[in-house]
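Dumping the structure here so I can ask a few things about it.
Yeah, one chain of the complex is gone here, protein chain that is, but the others are all in their spots.
On to chain A.
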Amino acid sequence: MNWKWDMFFDAFPFVVQGLWITIALTFASYLFALLFGFMWTFLKRIPNKPLNWLVTWVMEFIRSTPPLVQLFFIFYAWPMVPGIGMTLSPFTSAIVGIGIHYSTYISEVYRSGIESVGKGQWEASRALNFTRWQTWRKVILPQALPPTIPMLGNYLIIMFKEVPLASTIGVTGILHMANTYGAHHFRYLEALTIVAILFLVLSYPAAVLVRKLEEKMNRRFDKNEILKEDKGVVM
C-alpha cells in the first residue's frame, strides 16, 4: 500500500473545483426532468389512442437505452442530423441527456401520485362546476404531489450519482477533475478516493433527509386518511 497523504491534500483543492459543476449539473438536469416529466404525464392523459401509443413507445425507448449512449448521441451525433441537428456544449448536452432520460421515470412518479387521488375527487369538482384547470390546480395536484416528494427526492440523489457520466463528454465535474489530476501525476488512487468521499458525504445525508421526509409524509397520510377518503366503506 502506498497511499500518500501529500498527494491527497494536493489533489483535494483541484478536484473540489469541479464540485460546483457537478452540483449545478445535478440540479439543472433534475429541473429539466421534473418539467419534462410533467409533459410526458399530460401527453399520456390526452384521450387519443395513436398519440398515447406513440408517447408510450418513445418513453419505453428512452428508458431502455443506456443514458451513456443517449449522452453520446446528443453530443456527437445530434449535430449531424440534417435539419434539426445542432451543436450543444457538453454541459447543455448533459442537462438534456440526463434530464430526458430521468424524465421518463419521474413521469411515472407523477402518474402514481395522480392516480392515488380518488375518482370521487374528480366528481366532486365536477359537481361544484370547477373548470378542468381549476380541478387540477385546486383539487388534484395539491393531493397528488405531496406524497410524491420522497420519491422525487430519491430521484435527485440517483441523478446526482449519474451525473459523472457527463465527464465522458468533457463536463468538468469532480470525476473529470480527478481524472485530469491522475493523468498529470500518473496517480489515480488519491484523486479518485476524493471523488468517492465527496459523493458519499453529499448523498448519504441527502438520503437520510429523504427517509425522514418519507416518514413524515407517511405520518401525515395516516392522520389525514387522504388515501382512505375515497374508498369509503365496503358494503
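We adopt the following convention: contacts are C-beta pairs under 8 Å (C-beta built on N, C-alpha and C of every residue); 3 or more make two chains touch, one makes a residue touch a chain; residues count from 1.
What we mean here is this: contacts and distances are computed from a predicted model.
Between the names "Ectoine/hydroxyectoine ABC transporter ATP-binding protein EhuA", "Cytochrome c class I", "Putative membrane protein" or "Succinate dehydrogenase subunit C", the one given in UniProt for the chain missing from this structure view is "Ectoine/hydroxyectoine ABC transporter ATP-binding protein EhuA". Of the candidate positions A:Asn48, A:Ser112, A:Thr131 or A:Asn218, contact with the unshown chain belongs to A:Thr131.
Note on the undisplayed chain: of the listed residues A:Ala24, A:Leu43, A:Val139 or A:Leu189, the one touching it is A:Val139. Among the residues A:Glu60, A:Glu123 or A:Glu215, only A:Glu123 touches the chain that is left out of the figure. Touching the omitted chain from chain A are residues 118, 120-121, 123-124, 126-132, 134, 138-139, 142-143, 223-226, 229-233, 235.
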